[in-house]
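The complex is shown incomplete by one protein chain, all other protein chains being positioned as in the whole.
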Amino acid sequence: MKMLSKRNGYFLVAILATGFFYFNGSDVTTSVYATGTVFALPLALAAMVGIMCERTGIVNIGIEGTMLLSAFVAFFVSSLTQNIIIGLIAAIFTGSMMGLILAVMAVSWRMDQIIAGTIINILATGLTSFLYVQGRTIPGVFQSFEIPILSKIPFFGPVLFIHGALTFAGIIIILALYVAIYHTTWGLRSRAVGEHPSSADTAGVSVVRLRYINVTIAGAIGALAGAYLSLELVGSFERGFTAGKGFTALALMIFGRWNPLGALAAAMFFGLAQAYANQLMIDQIVNIPSQFTAALPYIMTIVVLTISAGKVRPPAAEGQPYEKGQA
Amino acid sequence: MSALLEVTGVTKRYPGVVANDNVSLTVNAGEVVALLGENGAGKSTLLKAVFGLIKPDSGEIKIGGTPIVFGDTAGVISRGVGMVHQHFQLVPVMTVAENIILGDEPKRGIFINKKAAHDEILALSKRYGLEVDPEAVIEDLPVGMQQRVEILKALRKDVKLLILDEPTAVLTPQEIDELLSVIRKLADSGVGIVLITHKLHEVMAVADRVVVLRGGKLVGATSPKETDEAGLAQMMVGRSVVLQVNRTEAKRGAVVLEVKGLQVRDDRKILSVKGVDLSLHKGEILGVAGVEGNGQREFVEAICGMRHREAGEVLINGVATKDMHPHAVHEAGISHIPEDREKHGLVSNYSIADNLVLNQFDQTPFAKGWVRNLAEVAKNAISTVEKFDIRTPSAFNSASSLSGGNKQKVVVARELSEELPVLVAAQPTRGVDVGSIEFIHNQLISARDRGAAVLLVSAELDEILSLSDRIAVMSDGKIVAIVESKDADRNYIGRLMAGLKE
Partner (left out) sequence: MSETNVDKKVVKNQSEESRKKFDVGSWLIPIVAVLVAMLLAAILIKLQGLNPITAYKSLFKTAFGSIEGLGVTLGKSTPLVLSGLAVAVGLRAGLFNIGAQGQLLSGALAAAWAGVTFDGLPGYIHIPIALVIGAFFGSVVAGISGFLKAYRGVHEVITTIMLNSIVMAVADYLASGKLREPDQFLTRTSEIAESAKLPIYGNLPSGFFMAVVLAISIWWILGRTTSGFRIETVGRNRHAAWYAGIPVKRTVISAMLISGSIAGLGGAVETLGITYRYAPAFNLGLGFDGITIALLGRVHPIGIIPGAVLIGGMRAGAANMQFDSGVAPELVDLLMALILLLVTAPLITRFFKNSSNKSMTSGWGN
């Protein structure tokens, strides 16, 4: 008999645990899962940025900065124009530009990619601190709405089908990215470029062009994650608004083995852990200092990386600049 | 009708070298043109230019009468050119099918049509008689099979011109014969073929015409009918005698290095050294011959403490050495010229002076306690640069500014400076210019003459034959025979390398 794979094992445990909690208190469990999904989405989307870049061999630690600046632009432009759609468009443009800058540094200048990403982060911090003005408001946020019929399903309805437009967009992007990576020409070529760029090059696939395209689109996805925070989840902007989500996302990407669904599952795990911790505090079951719940995702990130280090296999050409003809 | 490929006056310079100097070449449909030359003669550079992988500085390349755009690989491919690269251009974690269709995938909408890909590859492999499993993952396949995939990949587009860059380097003689017959069949069906090689008998066996490159220049064109192997060799090296090293009879002494029952796994965790016993004597050079990839690399690394020994031990003068600790092995008495000098041998943005003391930087006289003695480091550098004829403006330039041969001399100088009882030299002349090769060979012999036990591992059979006192042949992770070099017969060793019994 074929052994139960480890992944299936995790999955089974998750289902059993969920079922157990659900029958003990369906309302609370449903609301924890709904909150968990809300926490998970920006992390999962940010992890998609990492996956898109790293699958083509570019390490992007500038996700945090991309999200931060995009969240700011989304808020600032929405506030200026009093139109959140225009704010969203401006954010996506900003994110793409951040991606493009990273691509220039990492692909064309062949800079150390970790340093290139750090520049993105510090640039975003500097710009947002300088341009941030207190007291601005936006006309509203992307409101939650129910998807007819589906939202009536017990448990899954409220968890998955009552959200704002950006959440739905995010979920669609994650699923689409999964299909695209494993089943389309683009995905095959991207993976080849990230694993062994010279084979792609000799097969007539332009390594430089594909890396530019992917890193730029990834920037736009990062912008969506940022805009989700300022235009849907919170409705405001503060300095240091993204609070390390871009870095946590990298850990989720690694934990999820560079697979969009794996990263999504990891993000759900993180989101649920936080939602549970919050629920425990609200119920006053345990008295955890608020600083601890705040630090929880960071501690989990380090633990997760320590566990998965050495057991996962990153795209082989990751972090290495490509020079044509050096094969 | 115009020629299939016309290369006119192509020049390509790299910092410090002219890789191609005004080279011209023509290939017609249905003929096999061998491009012959030593390492570094500019063969690969020329064909990478043809294939659009690098941009030449000047000249013109026409395919089927129309010029190509330099650097446009996709354009070249679309005009019916295929290339089999020296280093396989395959993605190790992907399947055979994915590798072959990469760049021009059968589609259904925006999706890859995996069924069509599968069928197409089966048809392709049937058509050329090259059997493969489309769903096998590349990294699980043996080297010969990987090359078959590489060739199928090149053939897929109904190629008119097929370029093969040293395709036989990693193959056994049987696989080579098979490959040569495939090449012949393809040419007979009208494909033009360019075969890059430095192996003369392959040229004689399959080529219609031979073009010889030396030092980036075209030095001659001939055909196997007009000349023989000796004639080709003379054109290739530019002098009439092939490698002949002056050396005296070995004064073999007691056993210094003993390898007992050594078993080692390779990077993929597969057992690649399958129980080796070997004794190395004072005052001899023992050459290890073998087709690359038969465990030689892992063997050397395990001896030198760089790779975990699964089983067995390595003794120096009867004392066991430490596993996985290269420096401890060094201190126990083994000097090592590592195969990958850029990775292990040098810190390339350190000065030559610092590189020369890399394994002794904290010992007297190069350090006094905690503080380095830079005057001694410098003095050592200046005298070593002179003694080993390292060509550099100053001993304080960075190692990266040196040519391959001079880098290797830095490593050799450092490893020989301590006069340890054992010297292990792994591929010591790979990527090294002819002048430096001679110098390094003489250094190995003088190390032997002062009483060192030398273990020479090389993929160049000529190097083994001309330097060794005894020759061990390695095949499939085992030493299959050890012969005295005076009894060594080239063909016999070749058969052993191929794993044939007698």
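A and B label the chains in the order they appear, each numbered from 1.
In this text, a contact is a pair of C-beta atoms (placed from the backbone, for glycine too) under 8 Å apart; a residue touches a chain by one contact, two chains touch by 3 or more.
As the structure is a computational prediction, the values presented were derived from the model and not from experiment.
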Which listed residue, B:251, B:327 or B:490, touches the chain dropped from view? B:327
Which listed residue, B:154, B:200 or B:395, touches the chain dropped from view? B:395
Chain not shown: contacting residue from A:90, A:159 or A:250: A:250
One chain isn't shown here. Among A:114, A:165 or A:277, which residue touches it? A:114
Which positions on subunit B touch the chain that was left off? 306, 325-328, 330-331, 338, 342-351, 354, 358-359, 361-362, 367, 370-372, 374-375, 378-379, 382-383, 394-396, 398, 400
Those residues of subunit A which, in the complete complex, touch the missing chain: 54, 59, 61, 105, 109-116, 118-119, 122-127, 129-130, 132, 243-244, 247-248, 250-251, 254, 289, 291-292, 294-295, 298-299, 301-302, 305-306, 309-310, 314-315, 318-321
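Here is the rule we use: only the chains that are shown with their structure count from here on.
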Just how far, in Å, is the C-alpha centre of subunit B from the one of subunit A? 44
If we count contacts the way the header does, which residues on subunit B are in touch with subunit A in the complex? 48, 51, 53-54, 71, 73-74, 77-78, 83, 85, 87-94, 98-99, 101-105, 107, 110-112, 153
Sites on subunit A touched by subunit B in the complex: 183-185, 188-189, 191-192, 195-196, 198-206, 313, 316, 324-325, 327
